[in-house]
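This is the structure I want to talk about, given as structure tokens.
One protein chain omitted, others in place.
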Amino acid sequence: MESIVSLKPLAAVLVSILVVPLIIRSGNRPNLREGWTFAAAGIKFLIVASMVPAVLGGAKLELTIAQVLPGAAIAFRVDAFGLLFALVSSSLWIVTSAYSIGYMRGLDEHSQTRYFCFFALSLSATIGAAFSANLLTLYLFYEMLSFATYPLVTHHQDMEARSSGRKYLFYIVGSSIGLALPAMVYIYTVSGTLDFAAQGVMPASVPPAVLTALVLMLLFGFAKAGVMPFHSWLPAAMVAPTPVSALLHAVAVVKVGAFCVFRVLTGVMGADLLTGAGLGTLVCYIAAFTIIVSSLIALSQDGLKRRLAFSTIGQLSYIVLGAALLTPDGLTGGMLHIAMHAFGKITLFFCAGAIFVATGVKNISDMTGIGKRMPITMTAFFIGSLSVIGLPPCGGFISKWFLVMGTLEARQYAMLVVILTSSLLNAAYFLPIVYRAFFCTEEESKFDNRMGEAPLWCLVPLKLTAFISIILFLYPKPFLDLARLAVVQILGGP
Amino acid sequence: MSEFIDFFVGKYNYWAFILLMMIGLYAMIAKKNLAKKIIGMNIFQTAIILFYISTAAKGGGASIPIIAHGHGHGLSEHGARAADYINPLPHVLMLTAIVVSVATLGVALTLAVKVYHQYGTLEEDEIADRIRAQTGGEP
Amino acid sequence: MSPHLPALPVVVPLLSALLITILGWSNRRLPFPIALVALTAGLLSALGLMKDVLARGVIGYNMGGWDPPWGIAYRVDHLNALVLVVVMAAALIGLIATRDRVKAEFEDRIVPFYTLFVLFVTGLSGILLTGDAFNLYVLLEIASLTGYALIGLGEGRAPLAGLNYILMGTIGASFYLLGVGYLYLMTGTLNMVDLAARLPGLYDSHVVALAFFICLTGLFVKMAFFPVHVWLPNAYSNASSAAGILIAPLTTKVMIYVMIRITLTVFTPDYAFDVLDIGDAVVWLSVIAIVMGSVFALAQNRLKRILSYIVVAEVGYMVGGFWLGNRAGITGSILHIVNDAAMTLCVFLAAGALLTRVPGDRLIHLQGLFRKMPVSMAALVVGGLSIIGAPPTCGFFSKWYLISGGIDAGHYGFVAALLFSSLVNVALFFRVFEIAYYEPFGADHGHDPRAHGASGREDAPAAMLAPLVVVAVLLVALGLYSGDLVSAIIQHAIPARII
Partner (left out) sequence: MKLVALASALLCGTILLFGTAEFPDFGDPDSPAASHVSPRYIEEAMAETSAPNIVTAVLADYRGFDTLFETAVVFSAAMACFFLLRIFGEDERRPSEKLYRHLPTGITLRIDPGGKVPDSPEFERIDGIWIPHDVIVKTTTRLIIPFIQLFGLYVIAHGHHSPGGGFQGGVILGASVILYAISQNLRQALGRMGEAVSAVFCAAGVFIYAGAGALCLLMGANFLDYSGLAPLFGVDAIQARSLGILVVEIGVGLAVMSAMVWIYYNLASMGRHQEGL
């Protein structure tokens, strides 16, 4: 496997940092400002996409920024898994930027310049995390993301935003400093390195009890993965403006958490070591617990965004589950789920936002009959739901399929049951929304029959993501190839 | 008993400095009056000076460290013997320490004057009362 | 390089301080340029020394041409060259940044202010370079006396705080002097290297142990180690903002250097860590220091007091890290001297910048400052993140070494204290940020800010902002280059037997 020194990863990270001063400078000319955002998003996506052929060819693009600790540098290494994640995040940034314009202008939100700045910074952090070559760099970008998203979460600057912001910081930063950091230092102390390597870096001499403690500390320490009981920041963070929730809390932030857990389990601990110690199963059960409980909670939520949030918690644990299965199909399923769920969930959030912009409604119980007023939005919502539930003809089906295969492969039949049960629960909390929106009597409907969709800036992105969700079912090859390659790289194959 | 007396008599200089030091320390902690605290501080420093100076002593008729008949051009025809003169080094060091303690005393008194200007008293508890009255208890 | 280079960081500032008085007395425009030249020269010679040390190893310099132990010798190695560069750089940046503040706060006292400040730096650089235990005391007093004076002239309770600082500082210095006296009594020498050569025969003597404890106690007072920290918060928080900016980053760090120097060079690690075996006890003390410093910081409602208590906690980091007695811990401790100097400078400078536009440093005064003073607040954020220990700022890396040292030594109490303190720092700083971010918008949510007037931006003067931004960038740069810093310099500063 060849390594190529390349500036591309750095460029991909920097492009959205460098655009910040430009955004600030043109703060009072909104069109120019958003132009910069689009430019940065486009360039970022192109840079990321340009790495695909090389990576698919089996190469890894590397760049060391600074050798900050012996054996642990701040360094980038683009492998298939990182690239998959970066591809998802950077492509969705473009879409979300468009959606942000519609949403923010539609509601005449304050401090839009600040909003776009921190949005760009968050994207840098996300891409940085995706391209991290070692745990240290990953942690760096993880923390950067935590702090960069804080102003976004608390954008409204009211009492609710403040308390949510506190909760967000308390969970995210508290767990990363209190749990992940010491675990990292410990790993560094015993192994002398933090690099991600096929089959991990942990020496075999570490006693199983310590190993268990480390795995748990890292699993919960990267609280962005939302594994219970470190999940309650996520519903709280839904006070943010919807595009933030959409990109960050359905895609970037939470996926970075899942990505970190994935990296830790596969790159630091190593599949064989975990299997040998039986820790994979332990993590599986934790994830399974989260999946089921969060789905049950989601059933009882009336706020649309809160229901989506709990759904996200469950779906994240699918990814964790995939990683913890430690079999080729399971890993493939976990990785694919990052992509598939991202497109599905972002569609759902876009729809929630569009509904709010157009009608100001936040609660599901008030949405009876909305399908007649916003048919496009609700159709997209339906497609997104299908993808998240894991039904054809949507991308979600593919990742779930691989997950199911993984459980069989790993002989974790209990997990198979969990996945299937959870799919049913997913259907149970999504489909009634769609049903209520379209099929209701005139009396029940809370809206008149006039068409009243959200602004075009909101509408186009959600159509696009819904469309991609379907495309991914029909043509999953790019992601599937990357995921398959990543599995080979992770398991240390030829 | 005689051992103890030997011990005490042979090292009485150290006892003296320790006693002085305890007095100084006690005054600095226990006294409420800032001027008395400053005096305690000075006693404390003096105790250490005493300690150093006492280490310079040499029994057996050693003289002050000025070479007798040392006038004129100084080549080593005078041939001073170390045992004849007491140790000059602690004296040098304590000259410095005395100057430092004077300087510290000066600055401490200056600040005490300022404090007195500000609160009209040097009693610590009264100052505390005044501060509380001024700020309503906040630091 | 000139063989006289080691003398310059002390001699040049000393002469300049005197020139400030002699020339500045009649021309009030001169003090600042003279001080600027002096500290620039100081920094350059410090860098030159650093270069020499890297090239040639330890450099000695005999004052008055007398060989040690009869004369006073300077001894420059990796450790003090590094700290010297830090001190000089911090002093220089502080000097430039506070120019306007000094003009405003001490309009009649420009001459004495700069004289005292340059003397203060002289004292510190002397402390760093000297290889003579008694000379160190004299220089310590220079730095302390000038420090007392600079701190004593502030608002409100400053004189009282200054007086308490004098009383405690004098006890500390006197204890140090007494400890040196005990050593002198037992060995007959004052030169550090000579002491180290003569002490091994006396390792089982109680007097030597006592001398060590007395010295250590004295230094603990001087560096504001809990529970003898009580002078620091009042002194730093009541001092004028210029004096606070100039003094806060330096004093405690230099005192920690002295502790390291005395322990490693005079008493040798064998004695301190193995014969006496007090490392564990001191680390537990520092655990208490860290926890209490953080808890006290939480209870404060003024920015500068919060920062002062953070300094107290940070002292615990460095003392504890050093007394872990292993390579990682000592590396962390030395690296943290560098980083903490930069961090403290950054946050105090930012606080000073804020104070140019707001009436006081109570938290309630900070409302809405993100909009009003974005650059200063951004620098405060960077400083805060570094104190919290978020990568890639430098604070993360020293904390990393410290934690790693704690794990190496199996001292999990220390690790827990470090993490606790980081979490408390998150709470502290985000409370400040939150207030600065929200307040004026709390009531009228969604209100268009343009109604408040987009021209509400009124940041500190550029002369203060530019150094502040430099320091903030430096925090990140130090973080990125900490690997080089450790491998090129700090590794050589630690005796080879420590693993």
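Going in written order, the chains are labelled A, B and C, and every chain counts its residues from 1.
The rule is simple: a contact is a pair of C-beta atoms (placed from the backbone, for glycine too) under 8 Å apart; a residue touches a chain by one contact, two chains touch by 3 or more.
Here the structure is a predicted model, which means the values were calculated and not measured.
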| item | value |
| --- | --- |
| Touched by the hidden chain, restricted to displayed chains | B, C |
| Full-complex contact with the absent chain, from C:149, C:342 or C:465 | C:149 |
| Contact footprint on chain C, counting only the chain that is left out | 4, 7, 11, 14-15, 18-19, 21-22, 25-26, 61-66, 69-72, 108-109, 112-113, 115-116, 119, 122-123, 126, 132, 134-135, 138-139, 141-142, 145-146, 148-150, 152-153, 159, 162, 182, 184-190, 194, 198, 205-207, 210 |
| Interface with the undisplayed chain - residues on chain B | 7, 10-15, 18-19, 21-23, 25-26, 28-30, 32, 54-60, 62, 64-68, 70-71, 73-76, 78-85, 87-93, 95-96, 99-100, 102-104, 106-107, 109-111, 113-114, 117 |
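The definition used in the following text is that only the chains that are shown with their structure count from here on.
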| item | value |
| --- | --- |
| Cα-centroid distance, chain B relative to chain C, in whole angstrom | 29 |
| Computed distance of Cα centres, chain B from chain A, in Å | 69 |
| Contact footprint of chain C on chain B as seen in their complex | 25, 28, 34, 37-38, 41, 44-45, 48, 51-52, 55, 89-90, 93, 96-97, 100, 103-104, 107-108, 110-112, 114-115, 118-119, 127, 131, 135, 138-139 |
| Residues of chain C touching chain A in the complex | 328, 385, 388-392, 396-397, 400, 403-404, 407-408, 415, 419, 422-423, 426, 430, 434, 437-438, 441-442, 445-449, 454, 479-484, 486-487 |
| Contacting residues of chain A [partner chain C, same complex] | 28, 65-70, 73-74, 108-111, 136, 139-140, 143-144, 147, 150-151, 154, 156-159, 162, 165-166, 169, 173-174, 177-178, 181-182, 185-186, 188-189 |
